[in-house]
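A single protein chain has been omitted; all remaining protein chains appear in their positions.
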Amino acid sequence: MISVAVAGASGYAGGEVLRLLLGHPEVRIGALTGGSNAGTPLGELQPHLVPLADRVLEPTTAETLAGHDVVFLGLPHGQSGPIAQQLGDDVLVIDCGADFRLTDASTWERFYGGDHAGSWPYGLPELADQRAALTGAKRVAVPGCYPTVSTLALAPAVAAGLVDPAALVVVAASGTSGAGKAAKPHLLGSETMGNASAYGVGGVHRHSPEIVQNLSLLTDETIRVSFTPMLVPMPRGILATASAPLVDASTDAARAREVYAAAYADEPFVHLLPEGQWPTTKAVVGSNAVHLQVTVDPDSGRLVAVAVVDNLAKGTAGAAVQCMNIALGLPEATGLTTVGLAP
Amino acid sequence: MISVAVAGASGYAGGEVLRLLLGHPEVRIGALTGGSNAGTPLGELQPHLVPLADRVLEPTTAETLAGHDVVFLGLPHGQSGPIAQQLGDDVLVIDCGADFRLTDASTWERFYGGDHAGSWPYGLPELADQRAALTGAKRVAVPGCYPTVSTLALAPAVAAGLVDPAALVVVAASGTSGAGKAAKPHLLGSETMGNASAYGVGGVHRHSPEIVQNLSLLTDETIRVSFTPMLVPMPRGILATASAPLVDASTDAARAREVYAAAYADEPFVHLLPEGQWPTTKAVVGSNAVHLQVTVDPDSGRLVAVAVVDNLAKGTAGAAVQCMNIALGLPEATGLTTVGLAP
Amino acid sequence: MISVAVAGASGYAGGEVLRLLLGHPEVRIGALTGGSNAGTPLGELQPHLVPLADRVLEPTTAETLAGHDVVFLGLPHGQSGPIAQQLGDDVLVIDCGADFRLTDASTWERFYGGDHAGSWPYGLPELADQRAALTGAKRVAVPGCYPTVSTLALAPAVAAGLVDPAALVVVAASGTSGAGKAAKPHLLGSETMGNASAYGVGGVHRHSPEIVQNLSLLTDETIRVSFTPMLVPMPRGILATASAPLVDASTDAARAREVYAAAYADEPFVHLLPEGQWPTTKAVVGSNAVHLQVTVDPDSGRLVAVAVVDNLAKGTAGAAVQCMNIALGLPEATGLTTVGLAP
Partner (left out) sequence: MISVAVAGASGYAGGEVLRLLLGHPEVRIGALTGGSNAGTPLGELQPHLVPLADRVLEPTTAETLAGHDVVFLGLPHGQSGPIAQQLGDDVLVIDCGADFRLTDASTWERFYGGDHAGSWPYGLPELADQRAALTGAKRVAVPGCYPTVSTLALAPAVAAGLVDPAALVVVAASGTSGAGKAAKPHLLGSETMGNASAYGVGGVHRHSPEIVQNLSLLTDETIRVSFTPMLVPMPRGILATASAPLVDASTDAARAREVYAAAYADEPFVHLLPEGQWPTTKAVVGSNAVHLQVTVDPDSGRLVAVAVVDNLAKGTAGAAVQCMNIALGLPEATGLTTVGLAP
């Protein structure tokens, strides 16, 4: 059995990692740690994780996390670097935070501030040659939820040169769990129910440069993307609507579908829907699946793709477990499912 | 492998049975049938069931359902009887509908109208000696969702004689999926979001006599229960608040907890929460778990218990799979989990 | 014009008072105060109150509130007393908090702790002779939201002696705004959406003694009520399900309706629905209306009544404005409506 520790077990990312690990046949769950919640039984904080209800959170330190084969970090950004440094190079460390996602130090500083901790193999196996890079890796940076869905929505079109990569537009609607479990007034149920809002508008969201970095792996041309996130009244799920001008006006929907079908033919978690069927977030809730669809709008001369993921699953914890499987040489889908929870 | 057919695969009960069976290691999914949806690929109707997306629904007939070890029926009430009669006695038939729940013909006629089809072993293993009755059974009537949660909330108190069984009050809030997938104006999202409503008030809901029937197994005294269901804005989950006058005013919360703890000590799916923690429906969504808590209110002289289930899981399809396991002699929890999906 | 100040303008109660006052033809809105939000433009905190967007919150002190005809207090409990003492006896002070609701000091101390500040005329004009007590009053204690709807659901039955007043049961489902705007993890949208939970179970909710106090005005017998509140996923609205054993088993639904119709015949805001129609919270959102329905369940021998209010409107701010109108001798419905916002 693989021994696993989870830092940040009281948060949404940590809780979802645990939910998935409880169904993973090769894993034994070891230390669970929390920040201000250290000392509290997990059952008070994550009542849905019944088999772990009596486990008491320990403080998040290198000591409590030591002695496991795998450590998942679900920590606020800036906290993963120091902890990871103290964990041995033989431990597989999977960071659900942002610390090691960006390769460019100046971009890190511009969007996050502070010193750049470096970059780790990027946990999006479906992108370029990342799956190979993840195999046998001892450090994994799990992608942001918006970059995952945005990248997968646009990658085939960019890679195939169907669209102008300097005029990409992504508008993505996210459930509220993407904002984490820290209590802030604008995230109260009274504020979020019945309410849609845009935020981080104008290219200032921290996930913008990550999308650019990902798509830049697929073309020599400059990537420019206008990314706008929205908060909508649901706990989980992201729906990304992505569009870009066609390079060749004669590209039609059938051609676009061909390109997408080919790109994802061998991907176990990416599901191109039948023609005419459009993605719904609920179909992927709780699963590691990505559903997508693509078409062409001849009037506006744009390709339009729509993709959905569960922000906590394939968007965070599911990707983390998928990457653990790859890194350790287990079958990639172990402990994961493409079956969502609906209605 | 056990070969299984599902009638009514396009509905909520049928879809949830399939979701669970896709994770069941001993099962091979055979025929899927629908009424007006026959001929349609399941992927259009249940997009969350990706592995079955290309399976086309067949008509619901004895022929299409024949040749399987187990048949699950997720049909409108009144339709299970005729189909079941045509399925061999060696087939395990599990009815998620109401046709075979009530033992008393006149009660059936009063609440459902039409002829009483009879009664089958009742699929609530946690009640009285039902687990024994289900072992090796070839016919199972899955309980209604409200009766499941209401019965489990009150059974220990009634069985132990803590409360007056003639003055039981249950008020239960249900998510909308309990009302099924047939499109009715009052069930539209525009009507149900932001809205709570009571219905079936005054003892007229069809689940009232089923609660009475269940609790009557636990005492020689007459059971009288005032049951009021409410619709609240969530897709899944039921929270039942149950109370009854104490027989002995000196019964305190600690004694009530003792009784409940003892009653459910060996039940794999019933989870009495730690003192002071009250159930939330989200903690059980997608799982077969029942969470409950009990206390005593000395001012009003009543015992108050609160229980939650996922109406589609332990409230319907999870119970159905649990009963299949029992009937076939498999470990009772095969393919089921106590881990909910939250947030 | 009547000059009005609102203390606690950044909270839900204060915001709703302002929303209503903006439609009140006799009122000029003066000082707006906040606690930690003093110095912030109201538009950042209450973006729906466009005409007041540029108004900057002042600190909540007797000085900033002085010089107005009416002062509404929307403050955490314990804070209204000291402020009110410093406002002149000629100022109409309307407290949306709990400080002056309970008449009995020991009950106050048991449920709230600390010293009892006293009691003021109770702002439920529909109860007993409260309307007369409010006419010309200079101090008004606005009722709690649960007590308003629970009292109105049971009052006619108790007053007419239809039911046993020592065996009342109320289960009430509330939207999240009843819990206020202070950010707490369990009130996050991610936690509350898709989730129903009971809390304050076993007679310990602070609104329990207020319901008892109200109904005790209607009978010489002892009132005992088992009150259980629930949180359900909607921002506004309360639905209370109330039941009690019939004194005379021959009382039928028609007789119960007669009693309720007579009790509320002259009430401008209480609307007994036509026979067979049950209340929905959405029908009263934003309005000062109370919708209710009553029936009898012969099987359980209980009368069952269901009532709904908007917890922030008739449940708090609407009642406050209604009481202001009564206290000042204005037509009672000025600035208020029975028309809800739906869907």
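Chains: A, B and C, in written order; residue numbering restarts at 1 for each.
In this text, a contact is a pair of C-beta atoms (placed from the backbone, for glycine too) under 8 Å apart; a residue touches a chain by one contact, two chains touch by 3 or more.
Note that the structure is a prediction, hence the values are computed from the model and not measured.
> Contact with the hidden chain only, please: which chain B residues?
12, 175-177, 179, 181-185, 187-194, 233-235
> Go through chain A and note every residue touching the omitted chain.
Touching the chain left out of view, chain A contributes residues 167-169, 171, 173, 175, 188, 190-191, 193-199, 201-203, 208, 224-228, 230, 232-237, 239, 241, 243, 245, 253, 278-282, 285, 293, 295-302, 304, 306, 308, 343.
> Against the chain that's been left off, what residues of chain C make contact? List them.
Looking at chain C, the ones touching the missing chain are residues 12, 15, 19, 22-23, 41, 43-44, 46-51, 53, 177, 181, 193-194, 235-236, 271, 273-274, 277, 280, 282-287, 289, 291, 337-343.
Here is the rule we go by: only the chains that are shown with their structure count from here on.
> Moving only between chains that touch, what is the shortest number of steps from chain A to chain C?
1
> Counting only C-beta pairs in contact, which pair of chains has the most of them?
Most contacting pair of chains: B-C.
> I want to confirm something about chain B and chain C. Since they are copies of the same sequence, is their interface symmetric in residue numbering (over half shared, so same) or not (under half, so different)?
Same-residue interface.
> Which residues belonging to chain C are in contact with no fewer than two other chains?
Answer for chain C, listing residues that touch two or more other chains: 175, 188, 190-191, 193-194, 233-235.
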